[in-house]
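Every protein chain of the complex appears in place save one, which is left out.
Chain nomenclature is as follows: A, B and C, assigned in order of appearance, with residue numbering initiated at 1 for each chain independently.
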């Protein structure tokens, strides 16, 4: 679950991480009011769960409340990375002397949290890794002990800060670790951490992505921020509700399979045959007819879909149940687009019979199935 | 810092430890009201930071609100272990099938927390250790990992509970560990944990002593319960305020020294010579004249005191400062009881001169000093 | 021989009284696995299809001399279950449960590592050694034929797909290990290669990877250093977009890291034969063996 900058900053502040004076606003008028309260030049920042909002015009500066209102009016109408901007953060504009990066994420290979810092911040860590890799400092977190205050100080030293800044920079690093630890962060960043010309340090941006698997431990937070865990469209929401993995893509063939790896491989097979998938839909293990039907229904809600490929490797999942689900979806919903079914494994024969008597084509290998569905899509188009 | 049962129970409940329905009351009328609200036979329990309150008559049962009021009237007038009872807890009376002990403390030798349980509770762990040591189960807590749910289950099994009770008993054990861990407990107990005749488990009593050195981490709690950290008399409070270790004893000689070990040894030396100490007062390291004077003043506030023995091993503490403090105390406060001073070490000579010119006797060994002060006390008496 | 699981393996099923636990305990028994005990706190003294159930792993291990564990308990309790298995020295510990918080995974994997215990998973179909007729997992056993190829995979059904293809082509498996679909798992492909290298029965390796992380790149680097068995790989997710989680928590391209292209390039550079489609795997194996 990704948090909005304004939500993350509220948490950061509760861990003694200083942020610029600022308030969220949902209307241009409110933005004006907030700017008046701050009484200084402000930044008006789109609250949206997407990177690069600056480049997309989602951050504007305003010297007066009038300007802030105008900026908010512009930004509140935007869509950034196809997401609507429903709020802005009106914040004191900072006089920047230095931009610093600090972030914490999980290192898969070490299987540890890793704290990353660079005295040259203001760009993404990926850009940093390309532009000035020598300036990036990494420290792994002991899985038993956590990250200590002294380690944060060592990190500040390694990042090249002078003695007089060691404690203050370390304070931000340790605060960020405390956030990560308390909130099961998958990723949390202060980028940039700003050193102002008058010598203050402030977290100018805030990113906090909570591990979805750990959300059950953070009910209070989720209740507190009063919104759904993620930015999802209706189809995504429905799939999540049914505990199916669902991703929308640019093509027109919906791939409905059991197992994430198989679904990915099916997408790849479609591409190898010149097609393009519209949908990654993993039914998970042991899907019954009802679930298969629901999966097809969700896939069909996406207007891009021109054909459906069901690819099932039967193990716990029984082919007869899959066949029943397919037939039910087709009959009840009157599916008019082409469907290709490939199923092998448990109760394969029974499944095949059900499909045959409903007149639905059935194939034995995923390559044949992929080829066929691509062909059918082209015929339809 | 010891918490009252009612305070500890509030914390326990926030960790999902079930307690009997109950409310604190500060007046007999309030106790009646609370008993009425509970609407069942109740126990009225003295809230006092002392063990054995049951034997002292601090727990009474009441079938009706009338009886509860009367019981509260009795108890609220009591002193238990010389501590006044200022509140009672009015609580649902339980129908007891079994009394269980669970407690967590620090094992000095292992330097770990230790979880202790016994299916035969209702008496102190010391009594248990004597009466049925074979029924006591101990598990050490991994200093890095903490105590796990499965360990609580293993403990419930080891305590002899049947399968169907393993989860519920383990739940209390784990809850208690969570309390201990969250609140830096020096000692926390549920004794007894009661299994009622109708099969419910409830924490009938609650003990939580927080490590004094860790109180700074629990400001919220301390602010919340709105009282001073401990039951202290005026002298104890004053000594604590000045960061001196102060303990009152049964005798009549106040021993004022620097260092806890030295002070204890001084008490022992007084006893070896047939005297009895009234006061353990450790000035700590590096006391100056002002501090020495303050220590003497605090000691003199205790009416039992008939003589004062100051025993200083000068290191960082300078004998001249001690001498100045003694002289100042004597002059400003007009101390009329005998004082014996023993000082050696840093600036011994200068100190001796100051005492001599003030006419205060001065000795070089602690045995001589102890003998002398005992002698003087007897002369006075 | 084979790795991790063999005829001597005696398995405890943690969470045996749940739907999944009961179903797969039975399936494992049917396949031939020595499922010697189950645990379910509060259900000690009962049995599931003749398998005795205990309240704790401690009791189960003591009574039944178990050596390994498979975990089916819900995500919120899975880390505790794994620590319980580790505390009793069971090895390997196979964590079938998915959606474990990564913080829990880190802790469990670290503790296991310190005590020399192999964690398989979380979010894994488990391990199977067909020749010994032992599976500690949820895979359909009949798909896997005994043989000399060590199979490692980050996914479940895709593994069955490939194993089925191998079986059809007459190629058998020494041991198949589901590494798990999470970002942090107990056994990495590199560590798996090290295990297989020590196994005399294994003559070739199939590595089924997918997008996300750089575990395959690291395995490639290890292979390049002089791994002496032929390796065939398949990488799922060539067409997956960046920034989207493709079903597995671990299957996500972050920025420019974790792409299928990078993995394929690294593997090919290390002399690994990379299949374009699952069905190519048996053909490539035949060429190399």
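The rule we apply is simple: a residue touches a chain if its C-beta (ideal position, glycine included) is under 8 Å from a C-beta of that chain, and two chains touch if they have at least 3 such contacts.
Just so it is clear, the model here is predicted, and its values are computed rather than measured.
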item	value
Chains in view that touch the one left out, judged over the entire complex	A, B
Identified contact with the non-displayed chain, of B:10, B:74, B:184 or B:353	B:184
Which of A:52, A:167 or A:227 contacts the chain that the document leaves out	A:167
Sole contact to the chain not displayed, among B:56, B:78, B:136 or B:344	B:344
Identified contact with the non-displayed chain, of B:56, B:70, B:238 or B:265	B:265
Where the unshown chain meets subunit B, residue by residue	106, 108-109, 111-113, 124-126, 143-144, 181, 184, 186, 211-214, 216-217, 245, 247, 249-250, 257-265, 267-272, 276-277, 280, 282, 285, 313-316, 344-346, 365-367
Touch list for subunit A against the chain that is not drawn	145, 148-151, 153-154, 156-157, 163-164, 166-167, 170
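We adopt the following convention: only the chains that are shown with their structure count from here on.
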item	value
Chain whose Cα centroid lies at the greatest distance from that of subunit A	B
Centre distance in Å when subunit A and subunit C are each reduced to the mean of their C-alpha atoms	27
Centre-of-Cα separation between subunit B and subunit A, whole angstrom	53
Sequence positions of subunit C contacting 2 or more other chains	107
Of all residues in subunit B, the ones touching two or more other chains	145
